[in-house]
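A selection of the complex's chains, in situ.
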Amino acid sequence: MKVLKKKLYEDNKYEYMVQQESNLETAIEMGLTQEEFNFICKKIKKTPNKTELGIFSAMFSEHCSYKSSKKWLKTLPTQAPHVIQGPGENAGVIDIGDNLAAVFKIESHNHPSFIEPYQGSATGVGGILRDVFTMGARPIALLNAIRFGSPSKPLTKHLLSGVVKGIGGYGNCIGIPTVGGETNFDKSYDGNILVNAMAVGIANKDKIFYSAATGANNPVIYVGAKTGRDGIHGATMASAEFTESSSEKRPTVQVGDPFTGKLLLEACLELMNTDAVLSIQDMGAAGLTSSSVEMASKGSLGMFLDLDLVPTREEQMTSYEIMLSESQERMLMILKPGSEEKAKQIFDKWDLDFAVIGKVTETGRLILTKNGSEACNIPISPLVENAPEYDRPYEIIKNEKFIDLNKNIVNQTINEILVQMFRNPNLASKKWIWEQYDCSVMGDTILSSGQSDAAIVRIHGSDKDDSLGKGLAITTDCTPRYVKANPIEGGMQAVCEAARNIASSGAKPLAITNNLNFGNPEKKEIMGEIVGSIKGISSAAAFLNTPIVSGNVSLYNETNGNGILPTPVIGMVGIIENIENSLEINAKEGNTLLVLGQSEDFIEGWIGSSIYQEIIHDEFDGAPPPINLQNEKAIIDILLNLNEQKLLSAAHDISDGGLLPNVCEMLFRNNLGLDLNLPKKLVNKSNKDILLHSWCFGEDQGRIIVATNELNKVKSILEKQEIKFFVLGTVNSSSNLNIKSVTTISINDIKYIYENSLSSIMS
Amino acid sequence: MRVIVNISLKEGVLDPQGQAIQNSLSNLGFNNCNNVRTGKQIILDFQIDDKEQIITETKKMCESLLVNTVIENYDIQLEKET
Amino acid sequence: MRSGVAIFPGSNCDRDIIVALKKVTKKIPLKLWHKDKEFPNLDLIVIPGGFSFGDYLRCGALAARSPIIENIKNHVSRGGALLGICNGFQILIEAGILPGSLIRNKNLLFTCRETTLEIQKTIKSPFTEGFELGCHLKIPVAHNEGNYFAPKSLLDQLSSEGRIAFKYIEEKDVNSDIDYNPNGSCDDIAGILSKNGRVLGMMPHPERAINSLHGGTDGLKFLTKCIENIVG
């Protein structure tokens, strides 16, 4: 294969050569196993030629076939009355009222971003946007969940700066605001960063477009950018573990072109406004191969394509290359016969290629011709329905060790710990990142990065004279160290934190998209992480009535055998009926802060797998904080209830770092202060007392801090509903957070550290 | 001594900028040009004069910072001081 | 008041400025396409922000060679008002309608954040005459290449001719390392006027500050005053 590849650019007889029969060796080089190769030969009743084998290899790759995860993905809860389209399409669709639908999905571009951070992440954004507008939705928001190795490493800085530039480069140029995300650092990502991009769009409920092919003889149309030799076999690369030699795969990076992406977006939406489009699918991973096969397979039909009609950018491209190219900004459509001319005019206006390249058939086969002769003739069903599905052995490993506080000796004060926490880029402000993203283009961003726990984007045009309109709330969340310690609890936690974040912005959680990033599933403990997380996500999503409507799986995130922390990212969307009720995290002077979900009796905080523990012991250990779904639901419900009565003026859920850092975050923006109440049992403890520390920094779940000017009303409602709460104190203008007889923390000093840590690392 | 590093995109790597420029050129009536690619130049002024050393150093600079060797090629040109 | 918004492939703030103009004028502005060789006489043309032609070659360079530019120049010579925002400002410079150049931000990063502008003393212009000298407006920027650069002689000329419309200015109460000038532009320039005061190019986005729930309403105030004074 290598020899052939070299010839490919020199020898135009290559087309003839690729049509030669392949053998097991070629199959293995393409990433297939012996059993898979034998299976293919049996199913198609011949030995495939190289184009055919390449198509099988792409479709059978982990990336396209989900062969390791499918069995478990089927167990996710996907139904609810508000779900219009669950997993299986380009993106999930939910009903948001007023005849509108929200369309959203998250997708990973981990491997390409490690190889070429700018282009890898840019094309990740481009890809997820196409998934959303393919469904007929105008994208209104982007988020990114990104993870890097140790911040002190020069490689980390290079990757982070490239990824952020790439995400911004695409999103800013195409003109869709990037409104939020999350950023983590951990050495397990040193050789394997994670770049997950989420896009949300809005469509008319009765104008959603799907990918299933319809109607034999209907024309198949290629639109967008020309096909080049970029990213050939990217899908198989995304499914392979990194080794030293993977640098050889480098020339396969694709280059994003947000300008063409923008034209494609506008042209497609314009065309979708007519009645010409019957079905449509973007060319993502495995390009023309997966788009044509999936469209035909979903419609239980066949497809014929004349590859000589595909617009190409380079000369003498072979059928193999055309089918497997991952050139960006392309779409495949099936049009109503007779509407080709009208459609072409629209694409001409936007200076985009438009070509009728084939037709839908009833054969159930994928038939391709090149230079007038047949280049491929295979049945479609084995490519999809018979794609391998593994039931890999797994073992769910849980760290159940309880961290005994009494055995912990502390020699640092609360102030010292707080300083270290905010110096840690995991907790420091991500402003250096989000200022590189255009967060306000499109004019509907109400709250974005750093302003609230979830971003709020107004539904365009919903503001009328009598109302400021309604909005979507969006967040991404995952705490990988919890998932590592206990995949089931960690999976639940990710869903609960996302729901808490949505609620803390004033919105009602609706549905989930998820990105499952893990190591090598052939190892049973990694498979255990996958299975465990899915179980956790399922139980929490079912309980909170936030079904999973779309998602993506990225496996083999390993370098030389070292896997990443298990990272099942949850992207959640919620709705706020009146954006006037959106909640920021910033408290105002005179507000009283209280914690929902925590009582006066609560004194011993959960230290296992916390950031506090990392600072004191330099590593994580012990069981993660347990999740109680009833509690989670109760505080979300009560928060929404209080907010509807306009009793709240800010909210922030307690996550990484525990209570104290999260209180500080609520005071930063307006440089405010607070005299912090302590539970009676903690009064008069010393600045280094472990119990006091655990109260300040424990990461117990199911808690949200709210700010109110109506303490008595709030209290009586909470008491009536039997919700635990604890009053933290009243916000003043002093800029000091005072813990009586223990310490005083200067909010200005801490804020300076919080705001500048990341930028000083990066400069 | 002045060194010029010419950096170009590898063959096969998409150059959307080149394409956009070509479109504009042909809209302006320049139709004789059928392919446009773009590249970068980095011009380095060295305080030392040892040509061999300069070239070795420039190579190192290219590999470690100046060039994205994943998608770019480069060549190094020595220029006489003017 | 008849206004129009010139749209190029890659423009992405066209909808935003249309919403803003509609809010101010209660009329939907005319959409002008970059290939349009003819359009009716208008009182105001806005060239919105975005990445026309992908920002390829130089920001605004390819757009500035589009067919519509001739007409926009005619509009200007008729005394029509013209506002270029962000990429629109870059296009006006590339088209030679305004002098100087806009180069990469000093920190080499795309920067999206709120800035404070101070209205300068200028020649008579519909874009500044509604404001008291020295008054402040909070308006966000979002750009990669907004660093206004000009030789000293040109800067002196602009200043003596009263053509600097506004400058970035430091807020009193901030406690951070962040530079009030988001891009390093010469003399903190955020926007400049043509000789006759009827053309304004500015990097900040007034159309992103028209709502009390996000971005504030200084942009709305600005656009409202401009429109009042354009109509006269």
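Just so it is clear, A, B and C label the chains in written order, and each chain counts residues from 1 on its own.
Note that in this section a residue touches a chain if its C-beta (ideal position, glycine included) is under 8 Å from a C-beta of that chain, and two chains touch if they have at least 3 such contacts.
All values derive from a computational prediction rather than experimental measurement.
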Overall stoichiometry - one representative per chain kind is placed in view: A x1, B x2, C x1
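In this section, only the chains that are shown with their structure count from here on.
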Contact-richer chain pair (by C-beta pairs counted) among B-C and A-B: A-B
Euclidean distance of C-alpha centroids - chain A vs chain B, Å: 36
Mean-CA-position distance for chain C and chain B (Å): 34
Per-residue overlap in chain C, given as positions that touch at least 2 other chains: 53-54, 56
Residues of chain B whose C-beta touches two or more other chains: 16, 20
Chain A-facing residues of chain C, complex: 9-10, 12-13, 15-16, 19-20, 49-51, 53-56, 109-113, 140, 142, 144, 175-177, 205, 207-208, 210-211, 213-215
Chain B-touching residues of chain C, taken from the complex the two chains share: 53-54, 56-57, 62, 65
Interface residues, chain A side, partner chain C - complex: 165, 168-169, 172-175, 257-260, 262-263, 350-351, 434-443, 445-447, 468, 579-580, 582, 671, 748, 751-752, 755-756, 759
